[in-house]
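Note that one protein chain is taken out, while the other chains of the complex remain in position.
Right after this comes chain A.
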Amino acid sequence: MTDTTTATDLLALHETMAVIRRTEKAAHDLFMSGLVKGTTHLAAGHEAVAVGTRSALKDGDYAFATYRGHHHAIAWGATPEECLAELMQRSTGLNKAKGGSMHLTKADAGMLGSYAIVGAHLPMAVGAAWSARLRKTDQVAVAFFGDGATNIGAFHEALNLAAVWKLPVLFVCENNFYMEYTPIGSVTGVGNPAADRAPSYGIPAEIVDGNDVVAVRDAVARAAGRARAGDGPTVLEAQTYRHYGHSRTDPAKYRPDGELERWLERDPLTVSAGRLREAGTSDDDIKAAEDRAAAVVDQAIAAARAAPQADLSEAFTDVWADGGAAWRT
């Protein structure tokens, strides 16, 4: 526990992580029962990165996420009901059933989208940080991305531009050690795919335990402090692990025996529960927080199931800012 994080704070973070975990389990179960279609990339195991980051930032700070982004949307304030309704193609979905699991967005809270072309959103986060500077706000922008994204050009172009323009942007790599099915180590010339690249752009980097919400929160607080002070970007490489396969269809057979089990011992919820106990929070209080999370998600499942299907007219709205889709006279 650091002096910036009280037991009350930490219990709230624990509860948000439990909400995300329950939502991911619901997404998985609803997929199995045929109510969620398409694909999902679940973030169970990654919760501490999103929740720890958000807790160190201010309202109005921007986030740009990937197709594995349910946790970022919820950390930025999307409700499990809006998210599950989106996955279930309901008119009440976060994106009016026009985005789906890979594109959850909560723009009014600064969560400006989940993007499914690997690495594409890093330059966007740089642009949002540039805009914050031009508008003279003290906002920062965060790009969350996977280890695999560190080998695509947009990553390198984004880091360089952010560095030369000294922009208030945080590059937060969720290194779960795999791309889809291939270990990142087998296709990357350095051991720490994000952190080891940062120095070549003149950007400071930190490797952080991505399963410890307090460690993430503290590292992000330091990086955000630098960014707001005008000292430019930071790369944070949060080491973590995904509990499910890459996407719905992946049974993750490529993982060596025992690897998942070892990571489950360091489950972010186990780590934060341990920290809570150390800080004197009772087991009853921890359980009560987890029960509240379960109740929120149970209610969300019921509400999403009961919601109407996608509104057919929405196929032809929102192409243009006038709300319509007209391309000709």
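Definition applied: a residue touches a chain if its C-beta (ideal position, glycine included) is under 8 Å from a C-beta of that chain, and two chains touch if they have at least 3 such contacts; residues count from 1.
The definition used in the following text is that contacts and distances are computed from a predicted model.
Think of the chain that is not pictured: of "Fe-S cluster assembly protein SufD", "ABC transporter ATP-binding protein", "ChsH2 rubredoxin-like zinc ribbon domain-containing protein" or "Alpha-ketoacid dehydrogenase subunit beta", UniProt labels it "Alpha-ketoacid dehydrogenase subunit beta". Among A:W130, A:Y178 or A:Y244, the one in contact with the hidden chain is A:W130. The chain not shown here is touched by just one of A:L30, A:L161 or A:I184, and that residue is A:L161. Residue-level contact of chain A with the missing chain is found at 62, 64, 93-99, 103, 105-108, 112-113, 115, 117, 120-132, 134-135, 141, 153-154, 157-158, 160-161, 164-165, 314, 317-323, 325-329.
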